[in-house]
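Got a structure here, written out as structure tokens. Questions coming.
Omission of a single protein chain aside, the complex is shown with its protein chains in their original locations.
As written, the chains take the letters A, B and C, and residue 1 is the first residue of each chain.
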């Protein structure tokens, strides 16, 4: 969440490393919990894509908003949501971020500007431009970042949102996380033309392509784009190339994926690359190990707390529907 | 509807002139009838834009399909629909193209491949690509042309359709009729970036910009693009600049329009320009006058026939709903 | 009190709320350019007082009009999104039903969605299949939404103001054919009508006619005709469909013992089915005869006058049905 110019680069990157490790640990633990039957709904894991959410959100303030998609755990953690409350949400327990009403696919923490994961693709893009419009109307000095998957860029509302953000010159950063797949489909096979960057540019939007598994690069580019957006430069587009290491949802067996592909792509996963850089830049292996186990410990505690937390009162199902005409 | 190479250029252009005159006469007469209370719904006139539908449809075959929008009279006539049956449709009489069930906004003549005007903007684009898919599946050697307004290019489904047509390499020609306005809004004021051509190109589609009030140019470019589409060259995009001389609907007083603008733009209307070319190329004024009055006569007869036609039996309201579960 | 038409009444109501609360704003197509043009009087010249940040002229982007409204509501403002017709609003059902209606609930109360979405219902002269639909039943069936459908200028103003002040998402359904109808309207900018309270249009003891929107005027006409025949119908205009005023209906049915529900929408699966089924379940002791409904046949709205007339529910239809009820 820092914003001042970081003079100590390794220290900053080490912070990014810690955030990525926390996301990774969360996702691994969530899968274990899911397989053991503790998670009521599906989970969409962010493993291998941690550098994007981390690199982007490290440049945002608490008062900035993000709108996420179905793959929201990493975005939430990077934006500062409490992993324990998130784990309770997945477990459907008291103390969950959304009172156990939403689960994984609707993970949200409004207290840190994480306005929610979403079960409907592309809707975060139209809602995001509206949130930015609200910020402008309210005179709040903050920006909106919208995360969108590669597959989702073939939904029409996304283009409406691009146009909309440009004509009203809204403070929005669009981040397209191109992890190669949309469910079991290779997105490239159903995407015409040069891809998302060219499409964004056609709406007059400055658009940038980057290796999304390089957290240093993401951090630097995001810092630049976010300061442009914050400075009144209008909407910007960041296209980050990555790879979805896990299945679309955790129980997906990925029979559609060429053999060996995952293993090959795993070599480029962002945490290992970041670790290599840190080792080259003065951080010791022991410090890295310590960071990893600290992240794992934090998540293990979160899982324990989730197990210990009670289930919510069933009657809470009737709360928070609406004020007028609420169910009896 | 000719397709052979026309050796006699003036003769061909004179045919275009006649079609444009027929459209113009239809629209003028429709307005008179509307003002006199004979047309039940609204009408969206094509006056000043005749060169586009005419230039494009003259290069299509009867077996080709077009999908139109709300401003469909001109497209229908250019595609070969019978103006008398169309006028009866506007009047809501027996013998109307759609049995008086649809009216102006749903003008259609499937017998000549005019698959309908449409009251919902952009839906013709998604339906059009599906119609093209059907042609391919059926192995029919025909193409689909979709007409879409400038304002409509800000609706999301249009981009889905562009992408869709490209990935399946469908025989579709998109024609964007940019008449400057979308209802009372200047489209440019709500459209970001370089405009429709750049947007289509971003999807990898060959896209062309043209003066849509120059029927010779439209005819030539359309001939070229249609032969490419027909030859398996995949979808193409034609952006034709024009001007909506009349109000959005006939009763629109256009208070939003700068004074003098209509008059200024009227100077560039396509029929006058075409007449000038014809006079320069060996067609006499008397021939032009004869063509105009013949068009006017044909439409006057159509109006007379519409007046004479009976109203449909009210009970026909219950026909053609559905086979299974039809209303009693 | 002043005599005015509904278009003026809702414009004044909106302006009052915009003056009262700087977080209220409106968005939709042609809102700022419609100086008496195609969109009538609902927003006439509001742009002059409130400027382009609060009277937002949008591109033709229904998904984003609705989606942006949701995002902007979540982000602390009170948008009034105008989708024009309920038919066009179908392009934004997702954003309304999946997002606006569910955000408060699925995020466990972390957010509120105080927005109003306006969409006109009802058949208007020659509007035909795609510009005439009455879809209120869909939204009553959707948890999280409030649904309002006023019949008079005074109710329209008072309830629009209440909708704007309400913290729930409100679907506000005006009727096209009522915009020019006049009535008495309060001048008090603080006068707000309670949502969920019905209006007794006509007192009577022989049967209860429950209705809403324009059908309330037709039912009132029917009540006059019935009175001439010695039948005293109590006509109840629900005004709000969710919540609907069960007390008023139950009280009336307790008195009359007879219920007729009259609606313009398609009868099959219409909101009238809910009212009829509810009363059948909960007021069976009071009922002297079984409940009855009247509504449109299950057909699209036809264009030609005789068919359109056949489609419409008239005062005569209500009279005939009411006599059946009263005589049973």
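In the analysis below, a residue touches a chain if its C-beta (ideal position, glycine included) is under 8 Å from a C-beta of that chain, and two chains touch if they have at least 3 such contacts.
Treat the numbers as computed from the prediction; the structure is a model and nothing was measured.
Among B:82, B:133, B:262 or B:298, the one in contact with the hidden chain is B:133.
Only one of the listed residues, A:152, A:178 or A:292, touches the absent chain: A:152. Contact with the chain not shown here comes from a single listed residue; of A:63, A:111 or A:185, that residue is A:185. In the full complex, subunit B touches the omitted chain through residues 65, 67, 96-102, 106, 108-111, 115-116, 118-120, 123, 125-138, 156-157, 160-161, 163-164, 167-168, 319-325, 327.
What subunit C contributes to its contact with the hidden chain is residues 87, 90-91, 93-94, 97-98, 101-102, 105-106, 128-130, 133, 135, 137-138, 140-144, 242, 265-266, 268-274, 276-278, 280-281, 284, 289-293, 297-300, 302-303.
The set of subunit A residues touching the chain not shown comprises 39-42, 89, 92-93, 96, 98, 100-103, 105-106, 118-122, 151-152, 154-156, 182-186, 189-191, 247-249, 252-256, 311-318, 321, 325, 327.
Here is the rule we use: only the chains that are shown with their structure count from here on.
Compared with subunit A, the chain whose C-alpha mean position is the greatest distance off is B.
Averaged Cα coordinates give subunit A a centre that lies 46 Å from the centre of subunit B.
Put simply, the C-alpha centre of subunit A and that of subunit C have 40 angstrom between them. In subunit C, the residues that touch at least two other chains are 58-59, 61, 63-64. Residue numbers of subunit B whose C-beta contacts span two or more other chains: 154-156, 189-191.
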